[in-house]
Each structure stands twice: as C-alpha cells, then as structure tokens.
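First the structure, then my questions, so here it is.
Excluded from the complex is one protein chain; the other protein chains are retained at their positions.
In order of appearance the chains are A and B, and numbering begins at 1 in each one.
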Amino acid sequence: MQQSIPESLKISPFMAAFVVVSMQIGIGVLGFQRIISKDAGYDAWMSVIGAGLAVHIIVWMMYKICEGVDGDVMAANIFVFGKTIGNSINTLFIIYFTMTCLTLLSGLIEVIRTWMFLSMHPIFFASVYLLLGIYIVNGGFRTVVGISLFGIVVPAYLLFSFLAPIRYGDFTNLLPIFDHTPVQMLKGAYNMTLTYLGYGVLLFIYPFIKKPKESKKWVHIGLTATMIFYTLLAVITFAYFPISLLQKSIWATLEMWKIVKLPFIERFEYLGLANWALIILPNVAISLWVASRVAKRVYHISQRKAVLFIAAVVLICVLMLDSRERINIFHDLQAKAGFILAFIYTPFLYILLLIKKKVNAK
Amino acid sequence: MKVTRILLTLLMCCLLLVGCNPRYERKVIDDINIATGMGIDKSGDQLKGSIMIPVFKADKSMENFLFTAKGTIMRDVAAQMQQKASQPIFSGSMDVALFEEVVAREGIVQVLDVFLRDPSVGARVHLAVVDGKAQEIFEGNYGDRGNAQYLKDLIEHNMEGGNLPLTNLHSFLFNFYQQGKDPYLPYLKQESPELVNITGIAIFKDEKVIDILHENKMFYFKLLVDKFSMGQVKVKEEHGEATVKSITSDTNMKLTKRKPYEITVQIKLKGLLTEHEGTRLEKNEVKDIEKELEKQINKTCLKLLEDFQKQKVDPIGVGHFVKTKTRNFNFEKWQTDYQDVTFKVSTNVRILEVGVVE
Partner (left out) sequence: MVRDMSIFFRRRRRQKEQDDKEQKKQPSSKGNAEKDKDKNKDDEKANKHAEEWEKELSKSTDYQKKDYINRKTGKKFIFTFIPTLVEEKVLDNNALPPLLEEEFLKIIDVKKLLPIADVEVSSDTKKIAQKLLDGYVLLTLEEDTREFAFFSAKKTVVRSVTSPEIEFSVIGPKEAFVESIGDNLNMVRTRLPVKELIIEEYTVGKLSRTKVAVIYIDGITNKEIINTVKQRIDDIVKDEIADSSYFTQLIADNGNSPFPQLLDSERPDRVASSLAEGKVAIIVDGSPHALIGPTSLTEFFNAFEDYFLNWILATFIRMIRLFAVVFSIMITPLYVAVVTHHYELIPKDLLVTLVASRRVVPFPPVLEALFLEVTIELLREAGARLPTKVGQTIGIVGGIVIGTASVEAGLTSNVLLIFIALSALASFTTPVYQMSNTIRLLRFPFLFMAEIWGILGMTIAFSFLIAHLLRLTSLGLPYMEPVFPLRLHDFKDALFRLPFSSQSKRPTFLRTGDSSRFSKDKAKKKKDIDE
C-alpha cells in the first residue's frame, strides 16, 4: 500500500531538524510576548521553557508512532482505525495544513499592510507568494527542505539585532519571580504551545528521512534551540517593555527593532520585516507540500494538481480575511486545532497504536 | 515545463496588474515632504502644531521650512498641515518632537497616542520640553546640517558625554507605562537664534510636567536614574574648585528595612580630575576631593529623593524597585507608603587619573 520513497529523494537526518525548526518559527514570533504575558505576566518566560519541554515529549511520541508503523501518520491512522475512518482523519490534515498556510499568509499580509504598504491589495501579494510556494513544492521535497534551510540561515543575522534592545532594557522587570499562581503560568504555557506549533510536520516527513533514528537527536537539538531562542527573546522583550506597554504592542518583536540603529540603515524594522517574508516562506511551502501530499495519498490525485487547488483555496480565503477581527478569530481557530492535534490527538493515537500492536501480537 | 510556463505567465499578469494599479503607493524621496521635527505650542484654547521640513537645494545645502496649523486634537492639526503642503508630509524620519511647557503641564498623552499608533514613527525620536515656544526654536538657524540634526546631535551628545540621562520616545514611554516610575524629558531653551541650551530636566507626574529640575542638579539626577553616566561635576574644597568627570558609575538600591520602608542608595563613581584651581595638587588632595565629592553627592542626591517624595513623583523608580522585592505588590497602598520611605545615600568615589600634569 505504501510506496517506498527512493533513496535519492530522502534528506539527511540533520536536515530534518531544519524542517521542524523552520516550521516552528513563523508569524507568531512577531507578537507572542503579549499573548503569553496576558496571564502569566513577566513570569511567562518560565512558561516558555515549560511549554518547550512539553513539546519534547510530544515529539518523542510522534517518533514512536512513526516508528511503530514505519511510515507517516497517514499509515498509522489507517493501521489503527482502518481504511475508512483513517482516511477521513487524514482528510482533516489537508484542511488543517491548508488552514496553517492561510494563517501564515494572512498574518504576513496583515503585518506588511500595517507597517509597510498601507494600501497594498492582498490579492497581488498573496498570489505572487503562493506562486512562489507552488514553484517550490513543484521542485519536490528536496527543494522544500532547501528553502527551510535558507529560511533559517539567511535571516539568522536578525538574531544580532536583538542585542540592541538590551541597552534600553531593565531586567529587574522580571522580578520578583513566581509572582503568579501556577494556574496563570499554565495558561501562559498553553498560549506558548500555540507559538511552538509546527513540529507536527514531523509526522509527515518521517518517511523522507534517511536514517530516522539518527534524526531524533537533531530534531530534539533543534527544538531546544527554538526553546532557547524563544526564552531569550521573551526575556529581552520583558526587559524592554513595561507590562502595560507590552499589552498594547501587538507586534512586540517588530517594535523592538525600532531601537536598532546601524550606520547605513536608520530604521531596522523595515529590513527585518522584509526578511520575515523569507522566514514565512518555508512555512507556506511545507504546509502546501504536506496538504498536497496527504491529498495525493488519500485521494490518489496528482500532487501538482492538488497544490494548485489548495493554493487557489488559500488565495480565495485570504481575500475573505480582510479585517483584523476576522484574522484574529481565524488564527485562534487554527491555533486551537493545532493544540488539539498536538496535545490530544497525538497521545491518543500513540496509546491506541500500542494497544492495537499488543492485540495483533496476540 | 508546461506548468512553469503557465506559472510564469500568471506571475507576469500579476506584476502588470500591480504596475497599473492606480492606488498603489510610492514615496519617492524627492516627491514627499520628510518631516524631521515636530513642535506643539499652545495658542489660546487650541493647539498649534508646527512641522519642520528640510528643503534640499541642488548645491547640497539645506534650509528649513515650517508648516504650522491650529487645532484641538493632533490628528486635526496634521490634516490641516497636509492641506497646506504641495507634497504629502511623512513622519517616518522624525528626529525631534518639542512641547511647549504649558502644553506639557496639561499633558501630552494625546500626542503620545499618535506616536504609538503610527508604526512609521521610530523609537529613537527625541522628545523635549521647551522653555518658550517650540515654533521659535524651529525658526532659528543652527548650522548647515539642518535644525533637526542640530537638535538631535545636541541631545545625543549630552546623553553620551554630558549630564543628560538617556531619553527618547521609547524611554519616555517605558517610564510612563512602568508602574512605580515617572518619566522625565530634557528641558530646552533658545539662547539666541543660533543656539539652544539644555537648561534642565522636566519631571513628569504621569503625563504632566510638574517640576523643572535645575541644570546644576542634572549630574546627580543622571547618577540616580541612568545605568552608567558620563558627566561633569564641580567640587569645592579648601584649595579651590575642581571638576571631576565621571567615567563609570553604578547605582544600586537596597531595601534595608520594611514597614516603614528604608532604602539605601549606593553610588559608586569612578572619575577623572579634569580641572583644578589650586596651584599644585597636594599629596592627599585627591583623597580630599574624593571625600568632598562623596559628601556633596550624598547630600544632593538625598535632597533630590526627598524633594521627589514631597512632590509625589518617582522618576527614579523607587516604586518599581520595591515591587521587584515584593510578591503581590499593591501599588495603591504604595502611594501612601511612598511618603513614609526614609532614604539613605552612600557614595564611593574613586578618582583614577589627574591628567598629564603633576
């Protein structure tokens, strides 16, 4: 039933980490600080670490699921639930990843329209961006992975820009530690898990990894790197903003770039924002790829056609998400779906898989 | 191949559409008015805004041009100015924003809202309160690099190597929104049409100016509020006057007692002796100057702290400091507690160098 992937199309275990990390870092980085500090205040940096550790556990489970069936999650679904239910669950993934693509694109367009081109019509940008996504996906999985590498390596210089706000920061903002109840911190952690989302892509790329066992190490290192990055970014942001100002800043990361000054560039945030288009690109490409691949596997249609179709759907939906209110509602919906998939569905599938294996063994 | 061709065609169509889109905006640098300075004055009941635009000439020199308009709210003023301008005014390159003292005493929160909402305004805009009219300052003529650049350089070099603590739009907003801390801004005065002087620091209570700190206290104020300071201070001792330039300073607050609060401010200062009135520097004189300076700093800083306490303002951030030491801190109760705080200042001065003469 499952076609094996030719060796030449597989990626090295090291690259798997780049796919996962580039999928994690998306539009959320620009403004997660406000959301996590809503409940947990400036203790939220601990929520960041806590949520990061939870992600490790989920990823461990994902690996177990894939190892269990030696394939991707679609195979696992069919193995556990049978062909009919399994495939209908798989169809949900198409919808989820189409939504992810839509969230990212609409988020990016919103930021650009607020900061750069006030009167830009979303249709032009979205269509060019989606064409780019289709072009990448048509190049096959290797091209998608290549874009994730570039989507991390090229904008990596932005990390240095976060040093500038330190001069203006007051790190005593974080004191006193544990000023919030565990419940508040958990709420913060819950909000943070939404920013971490994206590692779920592992369930789909597993068959494409050359030595999956070896990739575990790299993926976990990648997850830890994301966690450290988010924690440091949160701490710097908390030092830079007093809490009531942070609550007003929708895109705190971008706001922080306003303080950066380089001898040849007066305003760094425009450069950072333009580069963000490159960071979002692997996200869009990967979600298009996953959605179309699932469509191919479930409905046996050509992946080229599936990508075109999904991109068209995304384009139409982007046009409908034209106000901040609608975008927020949609983003919340997508985040909740992501949370359910990661923290409820994954453990559930894992347990069912274990039971089923035991039963089969008997 | 076919797919690529179709994609390319689509892409071309998109780009052409964008190119022909009439709503599509451009901000070509020589077709816009780049606002570099903004001033708010009071004129009767209304606000009078002025915006300074550099006019670039072909021989690379520049002049300043001023748009002014009256209105009750900032957006109204801005709209009126756009009506007067032949090219749209953009505020993305704003360097300075000045407020007349009268305006600042009534509150500048309105203007701040404009700044907060508009992402094109940078965080490094310098705000200042003006003795006199902001418009008059803009009408002066300060050097060939443009008035905005002059004002910006004036404020910046005094922050880096003078007695002015670090202030800009971000730090103002930071102090404004930080609970248990109040903002402050430099206080400017036009001395002559070619010169502007920093004559003190405007102390805010929330969004309103309530006091102007005299310039001879700026050094001590900077010691208390800024992380490290480069400033000059005069010391008087038996041999005459001496000037000390501080290189680094470190200020720490310690909560020594609660109920009522007692706070010890520890100041460490390393400096150079830059000027000495006496004919010769005696053997122990450096030590004496250190002692004298310590005494002077202790006295003046304590005075500053107590003055602020009396006026119920807190630019130093004592409230924030106590909050960092207390779980479930209650800011409302702090309002009354602040009045009962006793301050102690202890200073340690070290003079490292006395210059190249003996």
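By definition in this document, a residue touches a chain if its C-beta (ideal position, glycine included) is under 8 Å from a C-beta of that chain, and two chains touch if they have at least 3 such contacts.
All of these numbers come straight from a predicted model, not from anything done at the bench.
Asker: Consider the whole complex, including the chain that is not shown, and state which of A:F79, A:Y129 or A:W289 touches that chain.
Answerer: Residue touching the absent chain, from the options given: A:Y129.
Asker: Of the residues B:I32, B:A85, B:L255 or B:V354, which one touches the chain left out of the display?
Answerer: Going through B:I32, B:A85, B:L255 or B:V354 one by one, B:I32 is the residue touching the chain not shown.
Asker: Could you tell which one of B:D95, B:E237 or B:D314 touches the chain left off the display?
Answerer: Here the residue in touch with the unshown chain is B:D95.
Asker: From the listed residues A:M15, A:V80 or A:A239, report the one that touches the chain absent from this view.
Answerer: A:M15
Asker: What does the interface between chain A and the hidden chain look like in terms of residue numbers?
Answerer: Per the touch rule, chain A residues meeting the hidden chain are 11-12, 14-15, 112, 116-117, 120, 125, 128-129, 132, 135-136, 138-140, 142-143, 145-147, 149-150, 263-267, 270-271, 273-275, 277-278, 281.
Asker: Spell out, residue by residue, where the missing chain touches chain B.
Answerer: Touching the chain left out of view, chain B contributes residues 1, 4, 15, 18-19, 24, 26-30, 32, 34, 36, 54, 56-60, 62, 90, 92-93, 95, 120, 122, 145-146, 148-149.
Here, only the chains that are shown with their structure count from here on.
Asker: Report the residues of chain A in contact with chain B in the complex, numbered from low to high.
Answerer: 114-115, 117-121, 124, 127-128, 131, 134-135, 138, 168, 170, 172-173, 175-176, 178-179, 240-245, 248, 254-255, 258-259, 261, 266-267, 269, 304
Asker: Can you check the complex and tell me which residues of chain B touch chain A?
Answerer: 3-4, 7, 10-11, 14-15, 17-18, 21, 23-25, 92-93, 116, 119, 122-124, 166, 170-171, 173-174, 176-179, 181, 320-321, 323-328
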